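Note that one protein chain of the assembly has been removed; the remaining protein chains are unaltered in position.
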Amino acid sequence: MAQLKRMPAYTPAQLMVAAAAREIADGEVVFVGMRLPLLGFLLAKSAHAPDAVGVYELGVVRDDVAPEAILTMGDLPNLYRSLWLADTADVMGLLQNGSVDVSFIGGAQIDRFGNLNTSYIGGATAPETRLPGSGGACDLACLARRHIIIMAHERRRFVPRVDYITSPGYGNGPGWRRAVGLPRGGPAAVITTLGIFRFEQSTCEMVLASVHPGVTVDEVQANTGWPLRVSSGIEQTPAPALQELDAITRFDPQGYWTG
Amino acid sequence: MAQLKRMPAYTPAQLMVAAAAREIADGEVVFVGMRLPLLGFLLAKSAHAPDAVGVYELGVVRDDVAPEAILTMGDLPNLYRSLWLADTADVMGLLQNGSVDVSFIGGAQIDRFGNLNTSYIGGATAPETRLPGSGGACDLACLARRHIIIMAHERRRFVPRVDYITSPGYGNGPGWRRAVGLPRGGPAAVITTLGIFRFEQSTCEMVLASVHPGVTVDEVQANTGWPLRVSSGIEQTPAPALQELDAITRFDPQGYWTG
Amino acid sequence: MAAGLGLEALIPFAAGHEIMRQRKRGLTLIGPISDMLFDQLIGAGCVSGVRAAWVGNVITGSGYHFRRAVESGRLHLEDHSNLTLAMALKAAALGVPFLPVRSALGSDLFTTNSALKPLNCPFSGEALAAVAAIRPDVAIIHVQRADEYGNAHAWGNLGVVRDGCLASRQVIITAEQIVSTATITSDPNRVITPGFRVSAVVHAPWGGHPSPVPGHYNRDHQAFIDYSEESKTVTAFARWLQRWVNDVRTPEDYRNLLGRERMEALRLKNHLCSEPVDYGY
Partner (left out) sequence: MAAGLGLEALIPFAAGHEIMRQRKRGLTLIGPISDMLFDQLIGAGCVSGVRAAWVGNVITGSGYHFRRAVESGRLHLEDHSNLTLAMALKAAALGVPFLPVRSALGSDLFTTNSALKPLNCPFSGEALAAVAAIRPDVAIIHVQRADEYGNAHAWGNLGVVRDGCLASRQVIITAEQIVSTATITSDPNRVITPGFRVSAVVHAPWGGHPSPVPGHYNRDHQAFIDYSEESKTVTAFARWLQRWVNDVRTPEDYRNLLGRERMEALRLKNHLCSEPVDYGY
């Protein structure tokens, strides 16, 4: 994972969690993924989005923070006093019928249209590396009203064209999602270890919207496998506030995900 | 309803319930319908089929008799200590995936191939009489491994061709069910107020297999709207045994269905 | 509007009667087996269409208003089976435009239900029927207990309640009891639909009468038998409507009309308490 150069009292993962949390508006229905997205959701809940509702693919709906730090969504504290324990098909139905506002997914390989590969590096026929696969990621990328991608920023991961589309972004550009039949959605942001990208509506390409503190645009370009597009209004990603860091530490006390 | 001429210590409905019960083999999974079939199932359970399992379209599975007489399957005693309370979709899944051995349905109009109409008398466009509709009957006729029909025997009900097929029998004869895509099944017997019919494999037509005590074949013909076919081995339907009558009275103490 | 999704149980009669009192018009009713609620709504003039598998009175048979309305051509009808209606709601719950079924093949439901079409399996080629999704504007359900936010428990035979709620744009809940959120979250597996999709919660004790409500009261068979008589003619129904709906202004009015003795007779006499489970950590 690329390291932040200078700094400080927070880790890159903590910064990414804080950035993820800011993508959630109050009252939204969030399909919560594993790892950093889980922490991002918890952070948003405890800060600016107290009325956000979390939906977990295991069949859990809850609108408050688990009473104890959890490492994964299946930990029993995450079931404790939840609002609904149901079947995966039920929560996938919510996703598919348009009831989910935003979801988060990770990825191993991404291209400039936000297509993600978490299945086969080197193609499916004679893969160089087999990754764990889609899980719910393909569904979230297809069916949430928007989705946010969180991943490490390395040149081998940011490639001109992914070897395999596990989770569709904008395909090969404008109109593609509609043409293949996807009912809605698409990636809204990519939060990396170096910066945050948004997608330009007219081209469906990702554009660097902010760089993390201490990161230069050149550095981002050096770690990106295609000619970088940079927003004219590029900003610096806000560092996580002390209060946010406290909350993240409460949710991940051993720093398993953010240490 | 056609009346039995002579007799006796039992009603036509009690005889039909006893006949229905005999159609259930021990250990079978029975999709239990309303009215007489419900009583037939309870009778079978308490007599020769203690290990039969009842599935009810409401989402109930139970393998014993309710602790109190019930008028309909939704009565709370029928839920009490049942083996499964689920969704209608779950029990319809059992039916559709082939887990149900036998079901029972009623009908207002039937033809010689066992097609049933419980929707429109006089056709759907300008119906003379609108009946309540399919409920689960169409599904049971399509999807159980076999089904048994129970109905009053009147000439206006036993017609050459039903006005509307609510619940398919053998359509227009051999091969029809397979041709329309039905995966299995078909009517195995028709229990009427006058006798019992079975279906001939080669023609898929119903053949009179037994007449109830006191009923003549001529009488059955007079109440049937097509040239009757009679089994060479025609028998008399056994009258319900005292024990059976006792049980039926226990299940329908006020004679609501069998009085 | 979807109602009567629990099949024989938990039918939202109180909510249905309020709709009749408010003289709502032009409703399309959706439900597999409505028992007599749909017939009442038709009789009160609220209904222009029905998408259902069966409309009548479960223990007496005919729904007379339904019959009259269909026979006089006043009702737009979509003929389902229980399975096709269950799948139409499940399709909407799952967010797909249709579901395939093996039922209804060879039946005439295809002629009186444009939401059914023949389909071949894209893998095996075998014949199937496609059932189009039904996405009700609103589902009205009656449950045993709910908190003020719409988180609700229901138990018993659940019919198509769960799918019906997920399928509908809005969900309205009437509840025998309003309870604390802590009661609901003590058993999240018993929650009937996610509370964030519920628009309104109404405290309605005896709101399911005369249908059975597990944990509260038995089915009031006599009410169904009486209604069969009271709905045979338009005149008799007018009297029924005045007495049981229009003159009833509050839930207390309804309970007074029922009378203490009748309510006592319907209450549970033999209790069976569920074995608790532990959701701790």
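For reference, chains read A, B and C in written order, and residue numbers begin at 1 within each chain.
Here is the rule we go by: a contact is a pair of C-beta atoms (placed from the backbone, for glycine too) under 8 Å apart; a residue touches a chain by one contact, two chains touch by 3 or more.
Predicted model, so just to flag it, every value in this text is computed and none were measured.
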In the full complex, displayed partners of the excluded chain: A, B, C
Hidden partner chain, touching residue among A:14, A:46, A:166 or A:258: A:166
Hidden-chain contact residue, picked from the options C:17, C:68, C:135 or C:153: C:153
Hidden partner chain, touching residue among C:44, C:77, C:104 or C:128: C:128
Residue among C:16, C:95, C:159 or C:194 touching the omitted chain: C:95
Contact partner of the left-out chain, one of B:46, B:82 or B:166: B:82
Positions on chain A contacted by the hidden chain, ascending: 34, 56-60, 67, 71-76, 79-81, 85-89, 92, 95-96, 119-120, 124, 126-139, 142-143, 164-168, 171, 176-177, 180-183, 256
Touch residues of chain C, complete complex, unshown partner: 87, 94-102, 115, 117-119, 121-124, 126, 128, 130, 132, 144, 153, 155-156, 158, 183, 186-187, 189-190, 214-215, 218, 268-281
Those residues of chain B which, in the complete complex, touch the missing chain: 29, 53, 55, 60-61, 63, 67-68, 75-77, 79-86, 89-90, 92-99, 143, 183
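Please note the rule applied: only the chains that are shown with their structure count from here on.
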Where chain B and chain C are represented by their mean Cα positions, the distance between them in whole Å: 26
Centre-to-centre distance between chain B and chain A (centres being mean Cα positions), rounded to whole Å: 57
Inter-chain centre distance, chain A versus chain C - centres from mean C-alpha coordinates, in Å: 41
Multi-partner residues of chain C (each touching 2 or more other chains): 162
Numbers and ranges of chain B residues touching at least 2 other chains: none
